[in-house]
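Read the structure below first, then the notes.
The complex is shown incomplete by one protein chain, all other protein chains being positioned as in the whole.
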Amino acid sequence: MNDFLQFFSFSDPNVRLVVLGTALIGACSGSIGTFMVLTRKSLLGDVVSHSILPGICVAFILYPVRSGIHLFIGAMVAGLLSGIAADYFSRKSVLRPDALFALVLSVFFGLGVMLITYIQQNYGAGQAGLDAILFGKAAAINQDDLTYITVVAAVIFACLILFFRSFRMITFNAGFAQSIGVRVRIYNGILSSLTVMAVAIGIQAVGVVLMAALLIAPSIVSKALSNRLWLILLISAFVGGLSGLLGSFVSYTLPAMPTGPWIVICLSLMVFAVLPFRRKFGNS
Amino acid sequence: MDSIWIIVVGGLVALNCSLVGNLLILRKSVMIGDALSHAVLPGMVMGYFYFGDTNLIGVLGGAALAGLVLVLSIEWLKKSPLLKEDSAIGLIYTVLFSIGVILVSVFASQVHLDQEHVLYGEIAYVPLDRWFMNGTDMGPRSFWLGLGLLAILILVLRFSFKGFNLTSFDPDFAASKGVRIKVWNYFLMILVTAVVVVSFENVGAVLVVAFLVAPGASALLISHRMKSIYTLSSAFALIIAIGGFFLADFTSTSISGSMAFFSGILFIFVWLIRKRVRA
Partner (left out) sequence: MNSALDIENLSVSYGKKIALENISLSIPAGQITGIIGPNGSGKSTLIKSAMNLIPANSGNVRMLGSELDKVRKRVSYVPQRESVDWDYPVSVFDVILMGRYRPGRLFLPLSAEDRKIAEESLERVQLTEYRNTQIGQLSGGQQQRVFIGRALAQRAELYLMDEPFAGVDAATEKAILDLMFDMKSQGQSIVLIHHDLVSVRDNFDHLVILKNKLIASGPTSEVFTTKNLIASYGGSMRIMQELDV
């Protein structure tokens, strides 16, 4: 209880840092993930988040500091590569997306695991601290992290507001959008890049393995409460942010615990709480 | 000698996974296999906790229970207008895996799993965990487990091949003949769960997926005959185990990670030569 008061009074500047970081992370993933759920591509988020691991490892090997913008760039590159690979092979072969998603996910992750063992041998296990990337460690967010998280979040929100109509159109009916001259490929590219960005900052709190939940679950909650897209996005962002907050509380009180699983459990409780609702309000 | 045991056990894991993985690929439900490979964790931890590390029945039972929870809750959630199949899978497996990870952290002292172990296994320790019969050293326990499972799988698939083929290719037609689609689906889930549990300790949750999908996917690139798909994917499974081991040895990195990565190299290789070879 003491912990609870101390945490939620936000008097500790460190707590403020972590809370702000995780809330932003949750809000980004929640809103961007909504589009993935609407287009039934939730599992692509899973692929991208697992695939980020080797990117982070390579970035660390090139510039061995645990946190910072270079890890984010490594994550972006690997995430985009995996998305492109999954897309390319599923367009060009008889294999279905589900098989290719699983393949890309596990191959990238396999490479990541190889690199993690390499780092542990060459840089020392504790020093690397990369194990936090697997299951997340919200409390490890520092001032540098918060800076780039904020910048990335600003970019994501700005794009969401700027391209709201286009995103709505291409995710609802891509064929129609194409027919009236909307550049579907470009907007899809932007949307995918934003997703990778959200994932790349999200792993700080949730870790690569469970990241999919932070993309999927908030939009399920918001779809239960509204059927207007802009409201769904707002609620998703709020739910994502809230789960980040709860996750960082757990991380604060139980430092040995990975944060990711707790965030996922918070999210799932919210989903189960709204399941019976089915849009009873906000139905205008 | 240790290296040989690791390759042999890796080969068995890959073979077992590829046999059920082929069925998952043909049914377009690979993601269910991925989800199962994560979801069994809480069941396994509880099994270890209540029945001890060496009691296979307890671990298998716990895992099967968790697998059942996954399959049933996906089916239940799909009925809600809020979730489609993909989001239901993504949600449930992450929840179950989260519970598993939390349990692993809580019971860290009582259970021989740790957070990294559940992701990528400990195949390097395979030769250490030996099976003694009447005091005689019979070799690594994982070897006998994998071999036993392989024998069971070959036997089961031999007899259920027609049923899986019919229900995967044209479920509506199968149902029109009175074949119970759901029963066959659960049957496959049981097989996948068994394979996942036995493979889990060796290669972990994520890398099981590589073995489930890579051999069959590579085989499908160059063949569209069921028999050659099974032959090719078995061969690929063994190549992945051997190639992955030497890659790990050469780079001195994680063996299971190398095997998963090598499966990607194999896939790309088959992709590049696919127009020249048609089996």
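The chains carry the letters A and B, assigned in the order they are written, with residues numbered from 1 in each.
The rule we apply is simple: a contact is a pair of C-beta atoms (placed from the backbone, for glycine too) under 8 Å apart; a residue touches a chain by one contact, two chains touch by 3 or more.
Only a predicted model underlies this, so the values are computations on that prediction, with no experimental measurement involved.
Among B:Val104, B:Leu150, B:Val197 or B:Ile229, the one in contact with the hidden chain is B:Ile229.
Checked against the full complex, the one of B:Phe169, B:Phe246 or B:Phe269 touching the unshown chain is B:Phe169. Touching the missing chain, out of B:Ala124, B:Leu153 or B:Val179, is residue B:Val179. Checked against the full complex, the candidates B:Leu150, B:Val198 or B:Leu220 give a single residue touching the omitted chain, namely B:Leu220. Residues 26, 28, 81, 159-160, 162-163, 165-166, 168-170, 172-173, 175-180, 220, 223-226, 229 of chain B touch the missing chain (whole complex, contact as defined above).
Basically, only the chains that are shown with their structure count from here on.
Separating the CA-averaged centres of chain A and chain B is a span of 26 Å. Chain A makes touch with chain B in their complex at residues 37, 40-43, 45-46, 50, 89, 93-96, 98-103, 105-118, 121, 131, 134-135, 209-210, 212-213, 215-217, 219-220, 223-224, 256-258, 260-262, 264-265, 268, 271, 274-275, 278. Residues of chain B touching chain A in their complex: 25, 28-31, 33-34, 38, 77, 80-84, 86-87, 89-91, 94-95, 97-99, 101-102, 105, 115-116, 119-120, 206-207, 209-210, 212-214, 216-217, 220-221, 224, 248, 251-254, 256-264, 267, 271.
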